[in-house]
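Reviewing the structure listed below.
Removed: one protein chain of the complex. Kept in place: all other protein chains.
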Amino acid sequence: MIGYSFMGRAHSQAWRTVGAAFDVPEVARRVIVGRDPQAVAESARRLGWQEHATDWREVISRDDVDIVDICTPGFLHAEIAIAALEAGKHVLCEKPLANSTAEAEAMVRAAQAAAERGQVAALGFTYRRVPALALAAQFVRAGKLGTIRQARAAYLQDWLVDEEAPMTWRLREETAGSGALGDIASHAIDQIQHLTGQRVRAVRGRLATMVPQRPGADGPEPVTVDDAAWATLELDGGALASVEVSRMATGVKNQLTVELYGTGGALRFDLESPNELWFLDAGLPVAEQGFTRVLVTEPEHPYLEAWWPQGHVLGWENAFTNQARDLLLAIRDGDAAPYSPDFADGLALQRVLEAITASHAADGATVTL
Amino acid sequence: MIGYSFMGRAHSQAWRTVGAAFDVPEVARRVIVGRDPQAVAESARRLGWQEHATDWREVISRDDVDIVDICTPGFLHAEIAIAALEAGKHVLCEKPLANSTAEAEAMVRAAQAAAERGQVAALGFTYRRVPALALAAQFVRAGKLGTIRQARAAYLQDWLVDEEAPMTWRLREETAGSGALGDIASHAIDQIQHLTGQRVRAVRGRLATMVPQRPGADGPEPVTVDDAAWATLELDGGALASVEVSRMATGVKNQLTVELYGTGGALRFDLESPNELWFLDAGLPVAEQGFTRVLVTEPEHPYLEAWWPQGHVLGWENAFTNQARDLLLAIRDGDAAPYSPDFADGLALQRVLEAITASHAADGATVTL
Amino acid sequence: MIGYSFMGRAHSQAWRTVGAAFDVPEVARRVIVGRDPQAVAESARRLGWQEHATDWREVISRDDVDIVDICTPGFLHAEIAIAALEAGKHVLCEKPLANSTAEAEAMVRAAQAAAERGQVAALGFTYRRVPALALAAQFVRAGKLGTIRQARAAYLQDWLVDEEAPMTWRLREETAGSGALGDIASHAIDQIQHLTGQRVRAVRGRLATMVPQRPGADGPEPVTVDDAAWATLELDGGALASVEVSRMATGVKNQLTVELYGTGGALRFDLESPNELWFLDAGLPVAEQGFTRVLVTEPEHPYLEAWWPQGHVLGWENAFTNQARDLLLAIRDGDAAPYSPDFADGLALQRVLEAITASHAADGATVTL
Partner (left out) sequence: MIGYSFMGRAHSQAWRTVGAAFDVPEVARRVIVGRDPQAVAESARRLGWQEHATDWREVISRDDVDIVDICTPGFLHAEIAIAALEAGKHVLCEKPLANSTAEAEAMVRAAQAAAERGQVAALGFTYRRVPALALAAQFVRAGKLGTIRQARAAYLQDWLVDEEAPMTWRLREETAGSGALGDIASHAIDQIQHLTGQRVRAVRGRLATMVPQRPGADGPEPVTVDDAAWATLELDGGALASVEVSRMATGVKNQLTVELYGTGGALRFDLESPNELWFLDAGLPVAEQGFTRVLVTEPEHPYLEAWWPQGHVLGWENAFTNQARDLLLAIRDGDAAPYSPDFADGLALQRVLEAITASHAADGATVTL
């Protein structure tokens, strides 16, 4: 594993627990890699890795390493992932795939070459493994929504509400790529595409930076990424979707909502209540219709049989364990258990994000993919 | 109409609107009766009654009065209702039927005699006409819950939380009969019996007065009724029910909740969201099960076709208009549109309340009806 | 009153009840006007109007008519309202003010002239009188949200989900003006402007017609208005707002949601639970922060003192009674109780709607007002 901060901790929890929850090949937590020798040593101890190292190139060349899990900031993804794939390793890369389309294209090429050698290149849009969202996908695939015509997704946070919140690398375009768009709209759009089974073919977008400068180490610095973003998406199956994201939604800590409306039914999800899926069956008599709050905590639900008995909720972290399970099965079983999203999905998403940025630059004009 | 305070205002609203909403016989608001000449005159003007009077005996003997609507405090119900029935009038009596079983028995006898003359004697447990609760009854009658085994009802209010809230007639046994038990447990128990279609056959009960004295006009006075009550009820269909009521539930203004659990499904209702009925169909596959939030605002729902187009919620007062409609239809159509609850239902409920009081006095021992 | 269908019924209910609920000047329901003599006669009887007529011009010239309440389809608003104002009457006009900006401008001129004669020209965006939304406005005015930076509003319905739902005048541009945009986005945008106290100064918009033709009397007919619409709005106080409306949101009957995010707090409202206002006070310690569900049913809340005791919810219709009260007080008290929105507000809103349409026609380009 490369990286040991927030995502490194979450992925470590996944590797630590996947074998207890699921019937998967055993996986050892061999080496954790980071730039700061002391910090990575401490992380190895805390997070339960056998070794620690500071040179990721050396580690990915080791024979006793089979999987490289990339938890670094996005601007390092391309270099590490390509090197790891070329070294014959399976790769799990945190989202976003890359900070630019050019990088993402190179990663896809590396992944295609690696796929021919039987390697898996997996992308970590972990919310796909939240059981309620996995159930949503099942419902759509089973035709319960009929033809989906309209979708809505929003992702709201509030960590930039305070104007005095300091400047960070996340607020500079050169390090972060974009702001709320890449960080959280990416999740919203991935869900829209994944759940509907439709791809974005055209967008209109708008970005806004509500607090244009923030305190830096040497005085005020300009914020060069978006605080909030809006887009409408045309999907190739005919549906229209809206996306709204913000880091300025006062009091809202981390709320992703997704709504799907089809000819046969509707679905709603809210990450603040992640064990619930709300489903409306439009085929019922009107007097009985309504959104059903399905508590996704039963053995009959995706991933749940491996966890606890009926009625015991999961948390945010369990989705990472579910993701580790799916990756291990994909490695073991190949095409019989394909992992999704792959790098090509990540590239496609990257292009959507860039189209939104381009639309914003063109005063909201439609940008076709 | 006799009485012009809270219930008088609510019933006036019902009589004022019933003809616009529903296709019912026309009804004139002939006379409103109250003890205070000035206040009743003002009420007549405000509430739209043609005349006002202070002597109810005179009014109920008038030939141009067909229906007597009794909105007085409970201790006057028996005398007025019996006289009105004997004068050949249809009667609508607010709940509770009476303050004692003896009074209630006399009222039932008068109602039975009147029924033979074609008169209707109706009791006003208005919540039965909240559309969501009427839909609940329909669901149960249609077998959607299978055999109901367990029921729960609670009615919580907070208007006595403040220890300095002054003494009133509602807190004296001689005027109010009982406290939370008669005032709000009566609603909860009526719903349990009505929705399950089962009658209480035995109870265990507990009463409590949490603030034993309150400021009166001449210093502290003892509170002689209950602030809160609890009971378990055995129903004659085999179900077991619990009831909990309180006037000391801090911050809870007026919350009646009802839950029913049967072999085939479950229902939940909350008066704070009175346009919603939550239904769980236990026959669905487990992966799709959950409580469905039915917004009871559609023409397909009870009473709703008369009101507004889809998706427009009703308020508390509309249930009184629905009640007026049902009464007018019962008067017009006789047995083809029987009104429920009648005085016998009120007597049966009164006996349940007295059994709970008796059980409390007997240290919680079972009291059989 | 001109018009006797849905809005005519709702306004009649308001005129019927306003004097009972509120301390206002007495108002007689003098004449109801409609084109169909039989239907208007029946409406007069059912809705309690003293007389009925088919010629609105004659009626507005009567000396015993003081207020003209216009409940006709939008394309008749301008002609009737201008005539009524010129005849010296106070006017209440249902939303939308008119179907075009030109009409709306003429109405504003008439209203301005009438104002100098002391007449009131009122516009019926009734949701402003839903107590929870009135409380929201109070909270904003009191500074509880600080500076509002972001707003979100959506209005979802589902009555066009069925592709076989027949063609109506509401789906033709020449009669309806627009589709979901004028019908329901108008409510959403009125709330955004009213609650924030900020005016829209620029928009980007998108419209969509998801089912392009529908069964007409003589075979399929093209739908010439939008089924759904999206917009982002720049407000003159610096806030950014999004609006999304649809008549294709499967299973959603009538849901207006509004969210406001400010430097000091946030508000959320959902018309499916119209007696609730959700408020977040960002000034509280983080450990105690969250959205508070204020049940807007207390005497301390706007309009509520006139209605029922604590904890008794209101329905959709009560907002019309509240509106009638505010109009009567504005007529009685003049500038001491000004009514809002007025015709100028309606014109401003009309311009926003047309700007959204223009933006859509210009591939989403910003249109400045």
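By written order: A, B and C. Residues from 1 in each chain.
Here, a contact is a pair of C-beta atoms (placed from the backbone, for glycine too) under 8 Å apart; a residue touches a chain by one contact, two chains touch by 3 or more.
The shown structure was predicted, so the numbers you read here are calculated from the model rather than taken from an experiment.
J.: Wait, the hidden chain, what does it touch out of the ones we have here?
T.: A, B, C
J.: Please pick, from B:Ala28, B:Ala102, B:Leu240 or B:Ala361, the residue that touches the omitted chain in the full complex.
T.: In the complete complex, the chain left out is touched by residue B:Leu240.
J.: Quick one: which of B:Trp15, B:Trp56, B:Tyr127 or B:Phe291 touches the chain that's been left out?
T.: Reading the full complex, the residue touching the unseen chain is B:Phe291.
J.: Pick out which of B:Leu280, B:Leu295, B:Leu314 or B:Val352 touches the chain that's been left out of the picture.
T.: Result: among the candidates, B:Leu280 touches the missing chain.
J.: Across the whole complex, list the residues on chain A that are touched by the chain not included here.
T.: Per the touch rule, chain A residues meeting the hidden chain are 6, 9-10, 12-13, 16-17, 19-20, 46-48, 157, 159, 252-255, 272-274, 295, 297-298, 307-318.
J.: Residues of chain B in contact with the chain that isn't shown?
T.: Given the touch definition above, chain B has residues 145, 149-150, 152, 154, 158, 161, 163, 204, 206, 208, 210, 228, 230, 232, 240, 242, 244, 246, 248-252, 259, 261-266, 280, 282, 289-291, 359, 363-366 touching the missing chain.
J.: Could you list which residues of chain C touch the chain missing from the display?
T.: Missing-chain contacts on chain C: residues 135, 279, 285-295, 298, 300-301.
Operating definition for what follows: only the chains that are shown with their structure count from here on.
J.: Which chain wins if you rank chains by how close their C-alpha centre is to the centre of all protein C-alpha atoms?
T.: Located nearest the centre of all protein C-alpha atoms is chain C.
J.: Do chain A and chain C face each other with the same patch, meaning over half of the contact numbers show up on both, or with different patches?
T.: Mostly the same residues form this interface, as more than half of the numbers used are common to both chains.
J.: I'd like the Å distance between the centres of chain A and chain B, where a centre is the mean of that chain's Cα atoms.
T.: Those two chain centres are 53 Å apart.
J.: At which residue positions does chain B touch at least two other chains?
T.: Expected reply: 295, 298.
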